[in-house]
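Input: a single structure, listed below in structure tokens.
With one protein chain held back, the other chains of the complex are shown just where they sit.
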Amino acid sequence: MSPAQKGAPAVDFVGVPRLTLAGAQRALAAAAETATSLGCSVVVLVADPAGDPLAMARMDGAPLFSVTAAAKKAWTAAASGTRGSDICDVFGSDPTLLHALAPKVDELMAVGGATPIAMAGGVAGAIGVSGATEEQDQQIADAGAAAVAS
Amino acid sequence: MSPAQKGAPAVDFVGVPRLTLAGAQRALAAAAETATSLGCSVVVLVADPAGDPLAMARMDGAPLFSVTAAAKKAWTAAASGTRGSDICDVFGSDPTLLHALAPKVDELMAVGGATPIAMAGGVAGAIGVSGATEEQDQQIADAGAAAVAS
Amino acid sequence: MSPAQKGAPAVDFVGVPRLTLAGAQRALAAAAETATSLGCSVVVLVADPAGDPLAMARMDGAPLFSVTAAAKKAWTAAASGTRGSDICDVFGSDPTLLHALAPKVDELMAVGGATPIAMAGGVAGAIGVSGATEEQDQQIADAGAAAVAS
Partner (left out) sequence: MSPAQKGAPAVDFVGVPRLTLAGAQRALAAAAETATSLGCSVVVLVADPAGDPLAMARMDGAPLFSVTAAAKKAWTAAASGTRGSDICDVFGSDPTLLHALAPKVDELMAVGGATPIAMAGGVAGAIGVSGATEEQDQQIADAGAAAVAS
């Protein structure tokens, strides 16, 4: 039992922010616009706070494997609250963690191209991008998230 | 584009309720107490609004397969916003739907023993129970949900 | 070797129609508009001729299990070239086929709510809808497909 449970009445519910479909589509459109300006064809997937899909688009010419990759990147950013490029740095500097954790959590994909969409009250969703270079994927994801950040 | 999107500015975020661990543990304890009073040994799992686990307990003597069943029942109640016994009625009266949908969504388990934990703003979580009869499982799930309902 | 292969030069390549992202998004928007007019919250997924996702949207309030169901319905319509409600009739009148085939092909989901998007040269894509009644899901899928049919 935690100190909070000892000293104060427990709180059974909290209010948390959640991306709507309208917000997800706004993030999707901003990401696709950025990809076009970079000359990239990517898959973009926007997820809710649990990493489940809200909206996705596969741009003409994007590789088919990016459908899965964008979904897992979005899940990872939602589940961790961390940008893909930052998780990538953590894993890159800790090979034990990389070998132990990543293959064992199927949805976990520690690579650039994902950004949580955070509000004051928590993570409201996340965006995952795949199909270009890691740096471009991350840049596109950041642009999508920025379009709906408060 | 929906009429709402045409006539009013889109809303990118909404605030939704979410069960805390303290709330999940309160529901878990109430369910276990009800199971004991009925002389049943069950597995109880309390999930967040996306159906992901917050807290679980396997009572001594509960069957091992109930670990999986309680988790999928909780997921189904969270994902549908419907009690297990009510979903069960829907499927029972529509064999086509039963044969088409249930086997294709791995987490979907349309059977008694699950209750969404609903607030004014939406589904804040769900509870799944397995190990006794369907009616008892449902009664225990309802008791757990009632302990945290507002 | 077939007679045609004996008597005529073989043709190594053919041109096939394929939905673009622009076409997929047009179908998606038409389906969502129809759902809104019916007062339904559904998941819509538009797939390419191989049944792989091109675009999807989960409307606010749609059940979570519809994410999986809409994807499998779209795959089934693309893979079979048949509307979901028609496949459903076939399976319903042939229980042997239902029991033999459906459990063995994980993506195959024989239920209303899916429409192939056909052109003169073949199936160019498909649309899957889940979240309302089977009849409504099929009506919404048909409306989406009609928006891009030539």
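General remarks:
Which chain is which? They are A, B and C, in the order written, and residues in each are numbered from 1.
Everything below uses one rule, namely that a contact is a pair of C-beta atoms (placed from the backbone, for glycine too) under 8 Å apart; a residue touches a chain by one contact, two chains touch by 3 or more.
Remember, predicted model here, so these are calculated numbers, not experimental data.
Touch, as defined at the top, links the missing chain to these shown chains in the whole complex: A, B. Residue-wise, the contact with the chain that is not shown comes from B:M59, picked out of B:L38, B:M59, B:A118 or B:A146. Residue A:T76 is the one among A:T20, A:T76, A:T115 or A:S130 that touches the chain missing from this view.
For chain B, the residues touching the chain absent from view are 20-21, 24-25, 52-60, 64, 67.
For chain A, the residues in touch with the chain missing from this view are 1-4, 14, 50-51, 76, 78-81, 96-97, 99-101, 103-108.
Here is the rule we use: only the chains that are shown with their structure count from here on.
Chain B is reached from chain A by a rotation of 180°, derived from superposing Cα atoms (nearest 5). Highest inter-chain contact count (C-beta pairs) belongs to A-B. Distance from the chain A centre to the chain B centre is 26 Å, each centre being the mean of its Cα atoms. In whole angstrom, the spacing between the mean C-alpha positions of chain B and chain C is 30. Shown for chain C are the residues that touch two or more other chains, namely 60, 64.
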